[in-house]
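Note that one protein chain of the assembly has been removed; the remaining protein chains are unaltered in position.
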Amino acid sequence: MKNILTFGEILVRLSSNQGKRLSEANTLHVNYGGAEANVAVSLAQYGYRTSIFSRIPDHEISKGILHYLKGYDVNTNLIQLKGTRIGTYYLEVGAGNRSSKVIYDRAHTSITELTPEDLDYETIFKDQELLHVTGITPALSDNLVQVTECLFKEAKARGILISFDFNYRAKLWSKETAGQVFKRLLSYVDICSCAELDFIHLLGYEQESERLSYPERLTTYYKKLSKEYDNIAVLFSTKRENLSASTNQLTGYFYTKGQLYESPLFSIDHIIDRVGGGDAFVSGVLHGYLSNWNEQNIIDFATAASVLKHTILGDANIVTEEEVNNMLNNGSQINR
Amino acid sequence: MKNILTFGEILVRLSSNQGKRLSEANTLHVNYGGAEANVAVSLAQYGYRTSIFSRIPDHEISKGILHYLKGYDVNTNLIQLKGTRIGTYYLEVGAGNRSSKVIYDRAHTSITELTPEDLDYETIFKDQELLHVTGITPALSDNLVQVTECLFKEAKARGILISFDFNYRAKLWSKETAGQVFKRLLSYVDICSCAELDFIHLLGYEQESERLSYPERLTTYYKKLSKEYDNIAVLFSTKRENLSASTNQLTGYFYTKGQLYESPLFSIDHIIDRVGGGDAFVSGVLHGYLSNWNEQNIIDFATAASVLKHTILGDANIVTEEEVNNMLNNGSQINR
Amino acid sequence: MKNILTFGEILVRLSSNQGKRLSEANTLHVNYGGAEANVAVSLAQYGYRTSIFSRIPDHEISKGILHYLKGYDVNTNLIQLKGTRIGTYYLEVGAGNRSSKVIYDRAHTSITELTPEDLDYETIFKDQELLHVTGITPALSDNLVQVTECLFKEAKARGILISFDFNYRAKLWSKETAGQVFKRLLSYVDICSCAELDFIHLLGYEQESERLSYPERLTTYYKKLSKEYDNIAVLFSTKRENLSASTNQLTGYFYTKGQLYESPLFSIDHIIDRVGGGDAFVSGVLHGYLSNWNEQNIIDFATAASVLKHTILGDANIVTEEEVNNMLNNGSQINR
Amino acid sequence: MKNILTFGEILVRLSSNQGKRLSEANTLHVNYGGAEANVAVSLAQYGYRTSIFSRIPDHEISKGILHYLKGYDVNTNLIQLKGTRIGTYYLEVGAGNRSSKVIYDRAHTSITELTPEDLDYETIFKDQELLHVTGITPALSDNLVQVTECLFKEAKARGILISFDFNYRAKLWSKETAGQVFKRLLSYVDICSCAELDFIHLLGYEQESERLSYPERLTTYYKKLSKEYDNIAVLFSTKRENLSASTNQLTGYFYTKGQLYESPLFSIDHIIDRVGGGDAFVSGVLHGYLSNWNEQNIIDFATAASVLKHTILGDANIVTEEEVNNMLNNGSQINR
Amino acid sequence: MKNILTFGEILVRLSSNQGKRLSEANTLHVNYGGAEANVAVSLAQYGYRTSIFSRIPDHEISKGILHYLKGYDVNTNLIQLKGTRIGTYYLEVGAGNRSSKVIYDRAHTSITELTPEDLDYETIFKDQELLHVTGITPALSDNLVQVTECLFKEAKARGILISFDFNYRAKLWSKETAGQVFKRLLSYVDICSCAELDFIHLLGYEQESERLSYPERLTTYYKKLSKEYDNIAVLFSTKRENLSASTNQLTGYFYTKGQLYESPLFSIDHIIDRVGGGDAFVSGVLHGYLSNWNEQNIIDFATAASVLKHTILGDANIVTEEEVNNMLNNGSQINR
Partner (left out) sequence: MKNILTFGEILVRLSSNQGKRLSEANTLHVNYGGAEANVAVSLAQYGYRTSIFSRIPDHEISKGILHYLKGYDVNTNLIQLKGTRIGTYYLEVGAGNRSSKVIYDRAHTSITELTPEDLDYETIFKDQELLHVTGITPALSDNLVQVTECLFKEAKARGILISFDFNYRAKLWSKETAGQVFKRLLSYVDICSCAELDFIHLLGYEQESERLSYPERLTTYYKKLSKEYDNIAVLFSTKRENLSASTNQLTGYFYTKGQLYESPLFSIDHIIDRVGGGDAFVSGVLHGYLSNWNEQNIIDFATAASVLKHTILGDANIVTEEEVNNMLNNGSQINR
């Protein structure tokens, strides 16, 4: 079993019932999310000792967050209780031909006030073997760009693996700023999640010819990036076909040592909750990679894990390794 | 922005949860509907100043109706608070291979007692530019046949556009009576929604040869009717394929000046609520027509609007023009 | 109208909301089930006078069971109120790519303590014309193996038809024991539900060549069994394709006098609740058989009944003969 | 065990959640009620074979009514499925200083069309020993005045006991008409529920001096009525103090052979649902009277039964004799 | 009918179910509040043409706010759609011996960015006859102190009545700052709500001797303030006894021309929602005052209105004048 640290904002999510517009909702479901919290929860279900480094205010709503994380075996000792706001987002759950809608209310939150002075590296990195951060964290404030870089540098120095998921959010910052920051961060990264549009919009790559298949184009981008940053050992991403808000198709790609591995195409019908699907995928890859599985197993497992997430209400993928493998092998029988 | 008047009964709808038979329901969802109210609500979301002329009793349940309509920007000043019954219907929401079931409880309602003496044309038609009524209204009582005719005649005299949706309901009256009334009403109509079965069952047309495609047959009917009633400027309808109560396909048709325009075929999966889909379609056509869009845009928009309605619980299509266009152009992404 | 008796355990079912893992559920839906209760309820909706012979404790939860059965016209006079436990099962309702999960809590229940001494044949069999039992009943305890045999023997002696559904449950007993018991029971049976895997795993048949189609293989098994047990007049089963927990395909097979009849293949989308689908099928076959319908009608009706069950929350198929036929003939229109 | 018949309308009740105005409700609770149905249900819980004679339409909502009554052991064979409307009422559940509000929607219902020609006395009265009706039934239509009289006359002729509860409803008819009808009906009645205001407003009695205590005044009225109608064997009623919608005080009075018996004063706090409290009281009196209990036991039991009703959501008093007695004797312990 | 303007923040309120801690809540009820919105809604139910001047962002959640206000007849034309945050608060609903808890999340909200430059007096004050603001508004930002003063000055100049409710919130600002601001504002005020602690903590008055009764002390404070600010025509407040979170006692006081008027003491049991009780009281006073009722009627009505508010879930007092008077006169009967 390995110790894993994630760093990012923990969010309160308030979602309407299916079929209800947010503007008509008179009850909202409460869940907790945030990309890095989602990864910490998912990896804890696979048996890792996970912690999240974050900051939230010291009040009742935070208690719910701590209850949630501890209940799912995430260590909360590194969460600082300070500041005045928790990041919140409203989710209008789509269905059929109406897509989901997210309204962020995450300005001025506690974590955005975190500065490099708040970092006690000894405590934070004690016994950690991997650090996972997504591009949402530096998007939240200038402070957090600095803090992320400090953490990456220090982790590197201590021989801790660094995992980075681009997770670009247009509602939080511009493509230009994000690209500049990501380029600096990439020089520390060992494990990296990014896809075609990230290369084109953020890293400034030319789009490869559409006559090439998607896997061919992706291989080209991944090759190029691996050359530029030879610290990056593995790259991965999914390709999603949106047939409707309820029906998607998903394929996973995993690249290492010049070779791209592709999962089967999964048909996802009757989607319950698509949010966190990317985090479930990243968690699956990290689990497979840290377990030294062969590449095809890694990408099949990670994509299946992501598919399974779509059937669970809430941001986090509350499933065990055994359940993911059952789904991969057996499909959808009642077990009795 | 234009002023629009609709005339018809406002209904209380009581619906069971999905998967529950009405006979087992111990809670029911309350919504408000009625074809003309639905059109008034939808057009208000597109920015029109809409009013509904109707009658409901003066009690608590009516308050809920007024709250609902005002909250969605429908002017309720023309609603008379009089009489003793509100039209009510029970909806057993279908799913998969079980179709929805409607039980009407709308006899003896307040609106059925409305007579031509109750009509104060000055107040009713003040500043109106279009009047919309469906075939349900005259189906409710003999009084309402008279009232509808009076309103049509007076609207015509004042140069107000008249929109009519056949909306034949077999549970309310016979095909014969409906046909006779509709024929009289049609001589006032500018804008008209009706489909193949209406021509055959209500207007007594011969069915065109099945060797003709549906659009070809429809063109024939529409041509014929346009000749008979040269006051009718545009005709339109949808064709629905019921794969199951959860999965449908929908195509829209719009006819004007001898030419039929056809929308793409929309696949609708994971239907939340099909009721009001026709009213959403009519509202979309009226919006496009009053905005002088080109014909293809009108029918694409109206059909997409109807498709979107299927994803919302309740009779009315609570969506903006921008949301319909997003769906037409982008499909079902999470927007964040 | 005929009198029908079933014998088996009545279960309390506690199920989570769709999208919720059982481990996160803070409310559970209460329904009542048990294969033989489900058949009794379904047949009562078709107009039969049904009774269930069973045993449950004498307390508040049992009151709910009695209310449920009486409310759906099942006679409860043969239910003994004795012992201390009610069989319970937890159902995690699957969706899309996540299958449903059942956790049984049915050891040491009241019915398992029933012995042949508790049987008052005069009362139990008074006016009965058919006895239905599934393989779950003898699986529950050694006592119940004995009791089932005693009932079969006595029913036979009284000229009462005997219907048996294999319903093998791996969580309750081994294939070996089940096979031995079933072989003894089969010598009393007139009407029998079993499928390919039952023949191979329980009766020890060789699997027929995969080059034969499924109907061909099934015909071979059924022929063989009919020869071995010439008391068996009809055999039937369904074949299910699990595309996902929400989307299945179902075909029904009915065999009699050397001939296999096959229903159309039904596509089932947006499944609400798959539990009890088999019991709905058996009930449909029993209704058709007792009504002397022709074979094709029997299998079409029974399979359609099973399909309809998938749209209803709860174990039992609360539909009328008319509703099944409507579905067979008309598909999924709103009826208004 | 005795056979008891009640005659009256069965109502669908739609109630808001506590704290919600009806005009804001987006879900409503479904229960079934009607004074005579409530009495039939309550007496069935005490072990009587009860039936209700009534009429409701033949559709899905009626199925729910039949399920409810059968589930609580009320025989529904005398319910005619005919006509088009079910009586419905909306209940805004009060709390604290806001009283409950009832909106009736019960004009033109099936039962109001019942005429003396629809009465098959042999079937209706077979094996009955007591007939219970309240003043609501003749209030519903002129037809029902006639039908009630016919039933009273015929019951009398057959030696069946007649129980009558005044239950005057100002929303249904005037005091004058009610008084005239009640005076005619009283000449058949053996067992009668009425209180001070009934004497003054309906029977035209002078109010007794306020210097007399309530029990003294009531004794005077009861004496007088007993003289006038010597067929009346027992008279009874409750006196309620409304401290708030959540807190009441209740005392029961039972009069027979010149003597008034008074229950203790019960304090009722945290009222869940007051509707049906009177019917629970009447049921308690009928049970005690038919069981030949002594007078003090009768009135204590009946008042305690009514008190218990206030703790149960829904119109009917779903409690056993044992539970009423436990409450009388032990108050409110957890039993474990 | 009069035109009334209020000015203040509109809040989203998220509240847990009774008996649930906020930290365990998995659903929250959505309501809308804010002291000035509550007053606008309540006065609209009494028949006034009310408007609220405010600012909220332009997104889905704001749509819900607009729907709510329009549905309750509050004009929303003066609400500016600008900025990024809506004020939010979490409410843990207390019960019995556990008090309610409020967590504010209202920093950096849209309204706090409003400046005097944003004020278009012509539009804002068109046809207004009274302006109501509470002390919460200037507490929100320095900008809003300025804006409030500007509005008061301009209203005064236009002869518009000014109503001010102290509504001191310790979570928003210090007593010192509040006191200084309030003193400046008071010189414009005609109608003023404040109580003993306001005088002592905010205005720096000495506490009057405890040997004086509360009404006597209050009279002294009111006299003094009336002398200091002879523009203030009426003063009023309530005194609340907290027996528990579910049981309170409330008395209202109204002072004018040297005379204090006192309502009866109201016992409030089974409190559903205490929030907004003060706003309901102020609304009642304003209604009585603008209607020129006599003083005792004003204070009885206003206090009864406040009491009624405690029975309704949500911040606003959705009751009519008739309902308040019914409660005053009749207590808690079911009306049927």
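Going by the order they are written in, the chains are A, B, C, D and E; count residues from 1 in each one.
To be clear about the criterion, contacts are C-beta pairs under 8 Å (C-beta built on N, C-alpha and C of every residue); 3 or more make two chains touch, one makes a residue touch a chain.
None of the values given here were measured: they were computed from a predicted structure.
Just one of C:E24, C:E129 or C:E154 touches the chain that is missing; which is it?
That would be C:E24, which touches the missing chain.
Pick out which of C:D73, C:E92 or C:D165 touches the chain that's been left out of the picture.
C:E92
Who touches the missing chain here, A:F7, A:F53 or A:Y68?
Of the listed residues, the one touching the omitted chain is A:Y68.
Need a quick check: the contact residues on chain D for the chain that isn't drawn.
266-273, 307-308, 310-314, 318, 326-327, 330-336
Considering the whole complex rather than only what is displayed, give the residues of chain E touching the chain that is not shown.
Residues of chain E in touch with the missing chain: 18-21, 23-24, 94-102, 104, 169-171, 242-247, 270, 274-275.
By the contact criterion defined above, which parts of chain C meet the unshown chain? Give residue numbers in ascending order.
Touching the missing chain: residues 14, 21-31, 59-61, 63-64, 67, 84-86, 88, 90, 92, 101, 103, 105, 107-108.
Keep this in mind: only the chains that are shown with their structure count from here on.
In angstrom, rounded to a whole number, how far apart do the mean CA points of chain B and chain C lie?
Roughly 45 Å, centre to centre.
Could you say which residues in chain E touch two or more other chains, in rising order?
Within chain E, residues 26, 67 contact more than one other chain.
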